[in-house]
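So, subunit A:
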Amino acid sequence: MEGYAYARPTSVAEAIGVLQSDAASGRRSQLLAGGTDVLVQMRSNDREPRTLVDVKHIAETNRVDIGDEEVFIGAAVPSAVLNENAQLKALFPGLLESADLIGSTQIQGRASIGGNLCNSSPAGDTIPAIIADGGICVIAGPDGSREMPCEEFVTGVGQNALGAAEFLLGLKFKTPASGSGDAYLRFIPRTEMDIAVAGAGVALTLDGGGTCTAARVSIGAVAPTALLVPEAAEALIGTQVDAAALAAAGAACSAAASPIADKRGTVAYRRKVVGVLCRRASAIARDRALNNIGGSQ
Partner candidate 1 sequence: MAEAHDYKAIGTRPVRPDGVDKVTGRANFGADLNLPNMLHGKMLRSPHAHARIKRVDVSQALAMDGVYAACAGGDFPTNERTTDLAKNCMARDKALYHGHAVAAVAARTPYIAERALDLIEVEYEPLAPVLDVDEAMADGAILVNENLHTNGDASKPASNVAAIVKFERGDVEQGFAEADVVVEVDCRVPTAHQGYIEPHACTATINEEGEATVWCCTQGHFDVRSLTANVLGKSVGEIKVIPSEIGGGFGGKTIIYLEPIAVKLSEMSGRPVKMVMTREEVFRATGPTSATHCRAKVGAKRDGKITAASAWLAYEAGAFAGAPVGPGCMSILAPYDLEHFSIEGHDVLVNKPKVAAYRAPGAPQAMHAMESAIDDLARELGMDPIDLRLKNSADEGTQAPYGPVFPAIGFRKCLEATKAHPNYTKPKAEGTGRGVAAGFWFNIGMQSSAEARLSEDGTVTVVEGNPDIGGSRASMCLMAAETLGVPYDRVRTHVGDTESTGFCNVTGGSRTTFATGLAVVQACEDIIAQCKQRAAATWDIDVEQVDWADGQAIPKPGVNVDANPLSLRDIAKNAGRTGGPILGRASVNAQGAGASFSVNFADVKVDRETGKIDVLSFTGIQDAGTAIHPAYVEGQMQGGAVQGLGWALNEEYIYDENGVMENAGFLDYRVPVASDMPMIDTQIIEVPNPSHPYGVRGVGETPIVAPLAATSNAARDALGFRIADLPLSPPRVLEAIDNQADA
Partner candidate 2 sequence: MAKVVFPDHLLQQTGGTKETTVEATNFRGVLRALEKLWPGIEETLQKTAVAIDGQIYQDAWLEPVRPDSEIYFMQRIEGG
């Protein structure tokens, strides 16, 4: 049990093997992608020795596939790599902005959206964006792979649906239809380097007349997990996403929030600001969608 160990599997099967063998021997193992959360935790509140299972040398976790129907983003692809992918950025500007907001340029060189999701912090920036975009988690395990909607993946503060010998391969999205747009905004006290005090991700689709036909709204840092807020989406659907609809969506987010007060913000502050962010993000998503009407992206 004494001491840390490091494993660097190069296939899904090998990774699962390491996880299974540790589980069987009662040894703790922890998945390592970019490591930007794991290494910090190892030095502060969680020093217990363990096996670090580095899952970023597996083809599947590094894959980015953009198809006509579906987009797949490997769990370990660093945020900086995603943001250099122009095609992906055109399809999911909001999602990529959320990844771009995590920490510094240096952090983005390592941090992945898969890692952000598996860290399962209430304030993880990519999580509301993934949920808004309808992301599906693709999970590898001893019995093959399984899928689940992102909003079901995170189960509590720092907790998720991964079983002992499972790990996240990547995220699947439907390729956005014409007239779609997404956006993610968060509030932080500085311009960079902070953890979100509140965040809101919005994805919506407009018809040729600019009426919203579909929407998903998700909020972060205002509850133990990121929340999907159907009431906010309903406030947008069927409207021109005008000021009244934006205000209603924002109010729905404020109502859905159940924040705590901590060193980063008070309950009242988070509740109010998450509504503001939803309003502003929805307007950005709307404008992006308007630009995409009729055109393939």
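Criterion applied: all candidates are chains of the complex that A comes from, given by their letters.
Note that in this section a residue touches a chain if its C-beta (ideal position, glycine included) is under 8 Å from a C-beta of that chain, and two chains touch if they have at least 3 such contacts; residues count from 1.
All values derive from a computational prediction rather than experimental measurement.
Put simply, of 1 or 2, the chain that touches subunit A in this complex is 1. Partner candidate 1 is touched in their complex by these residues of subunit A: 43-44, 47, 187, 189-195, 197, 262-266, 268-269, 272-273, 276.
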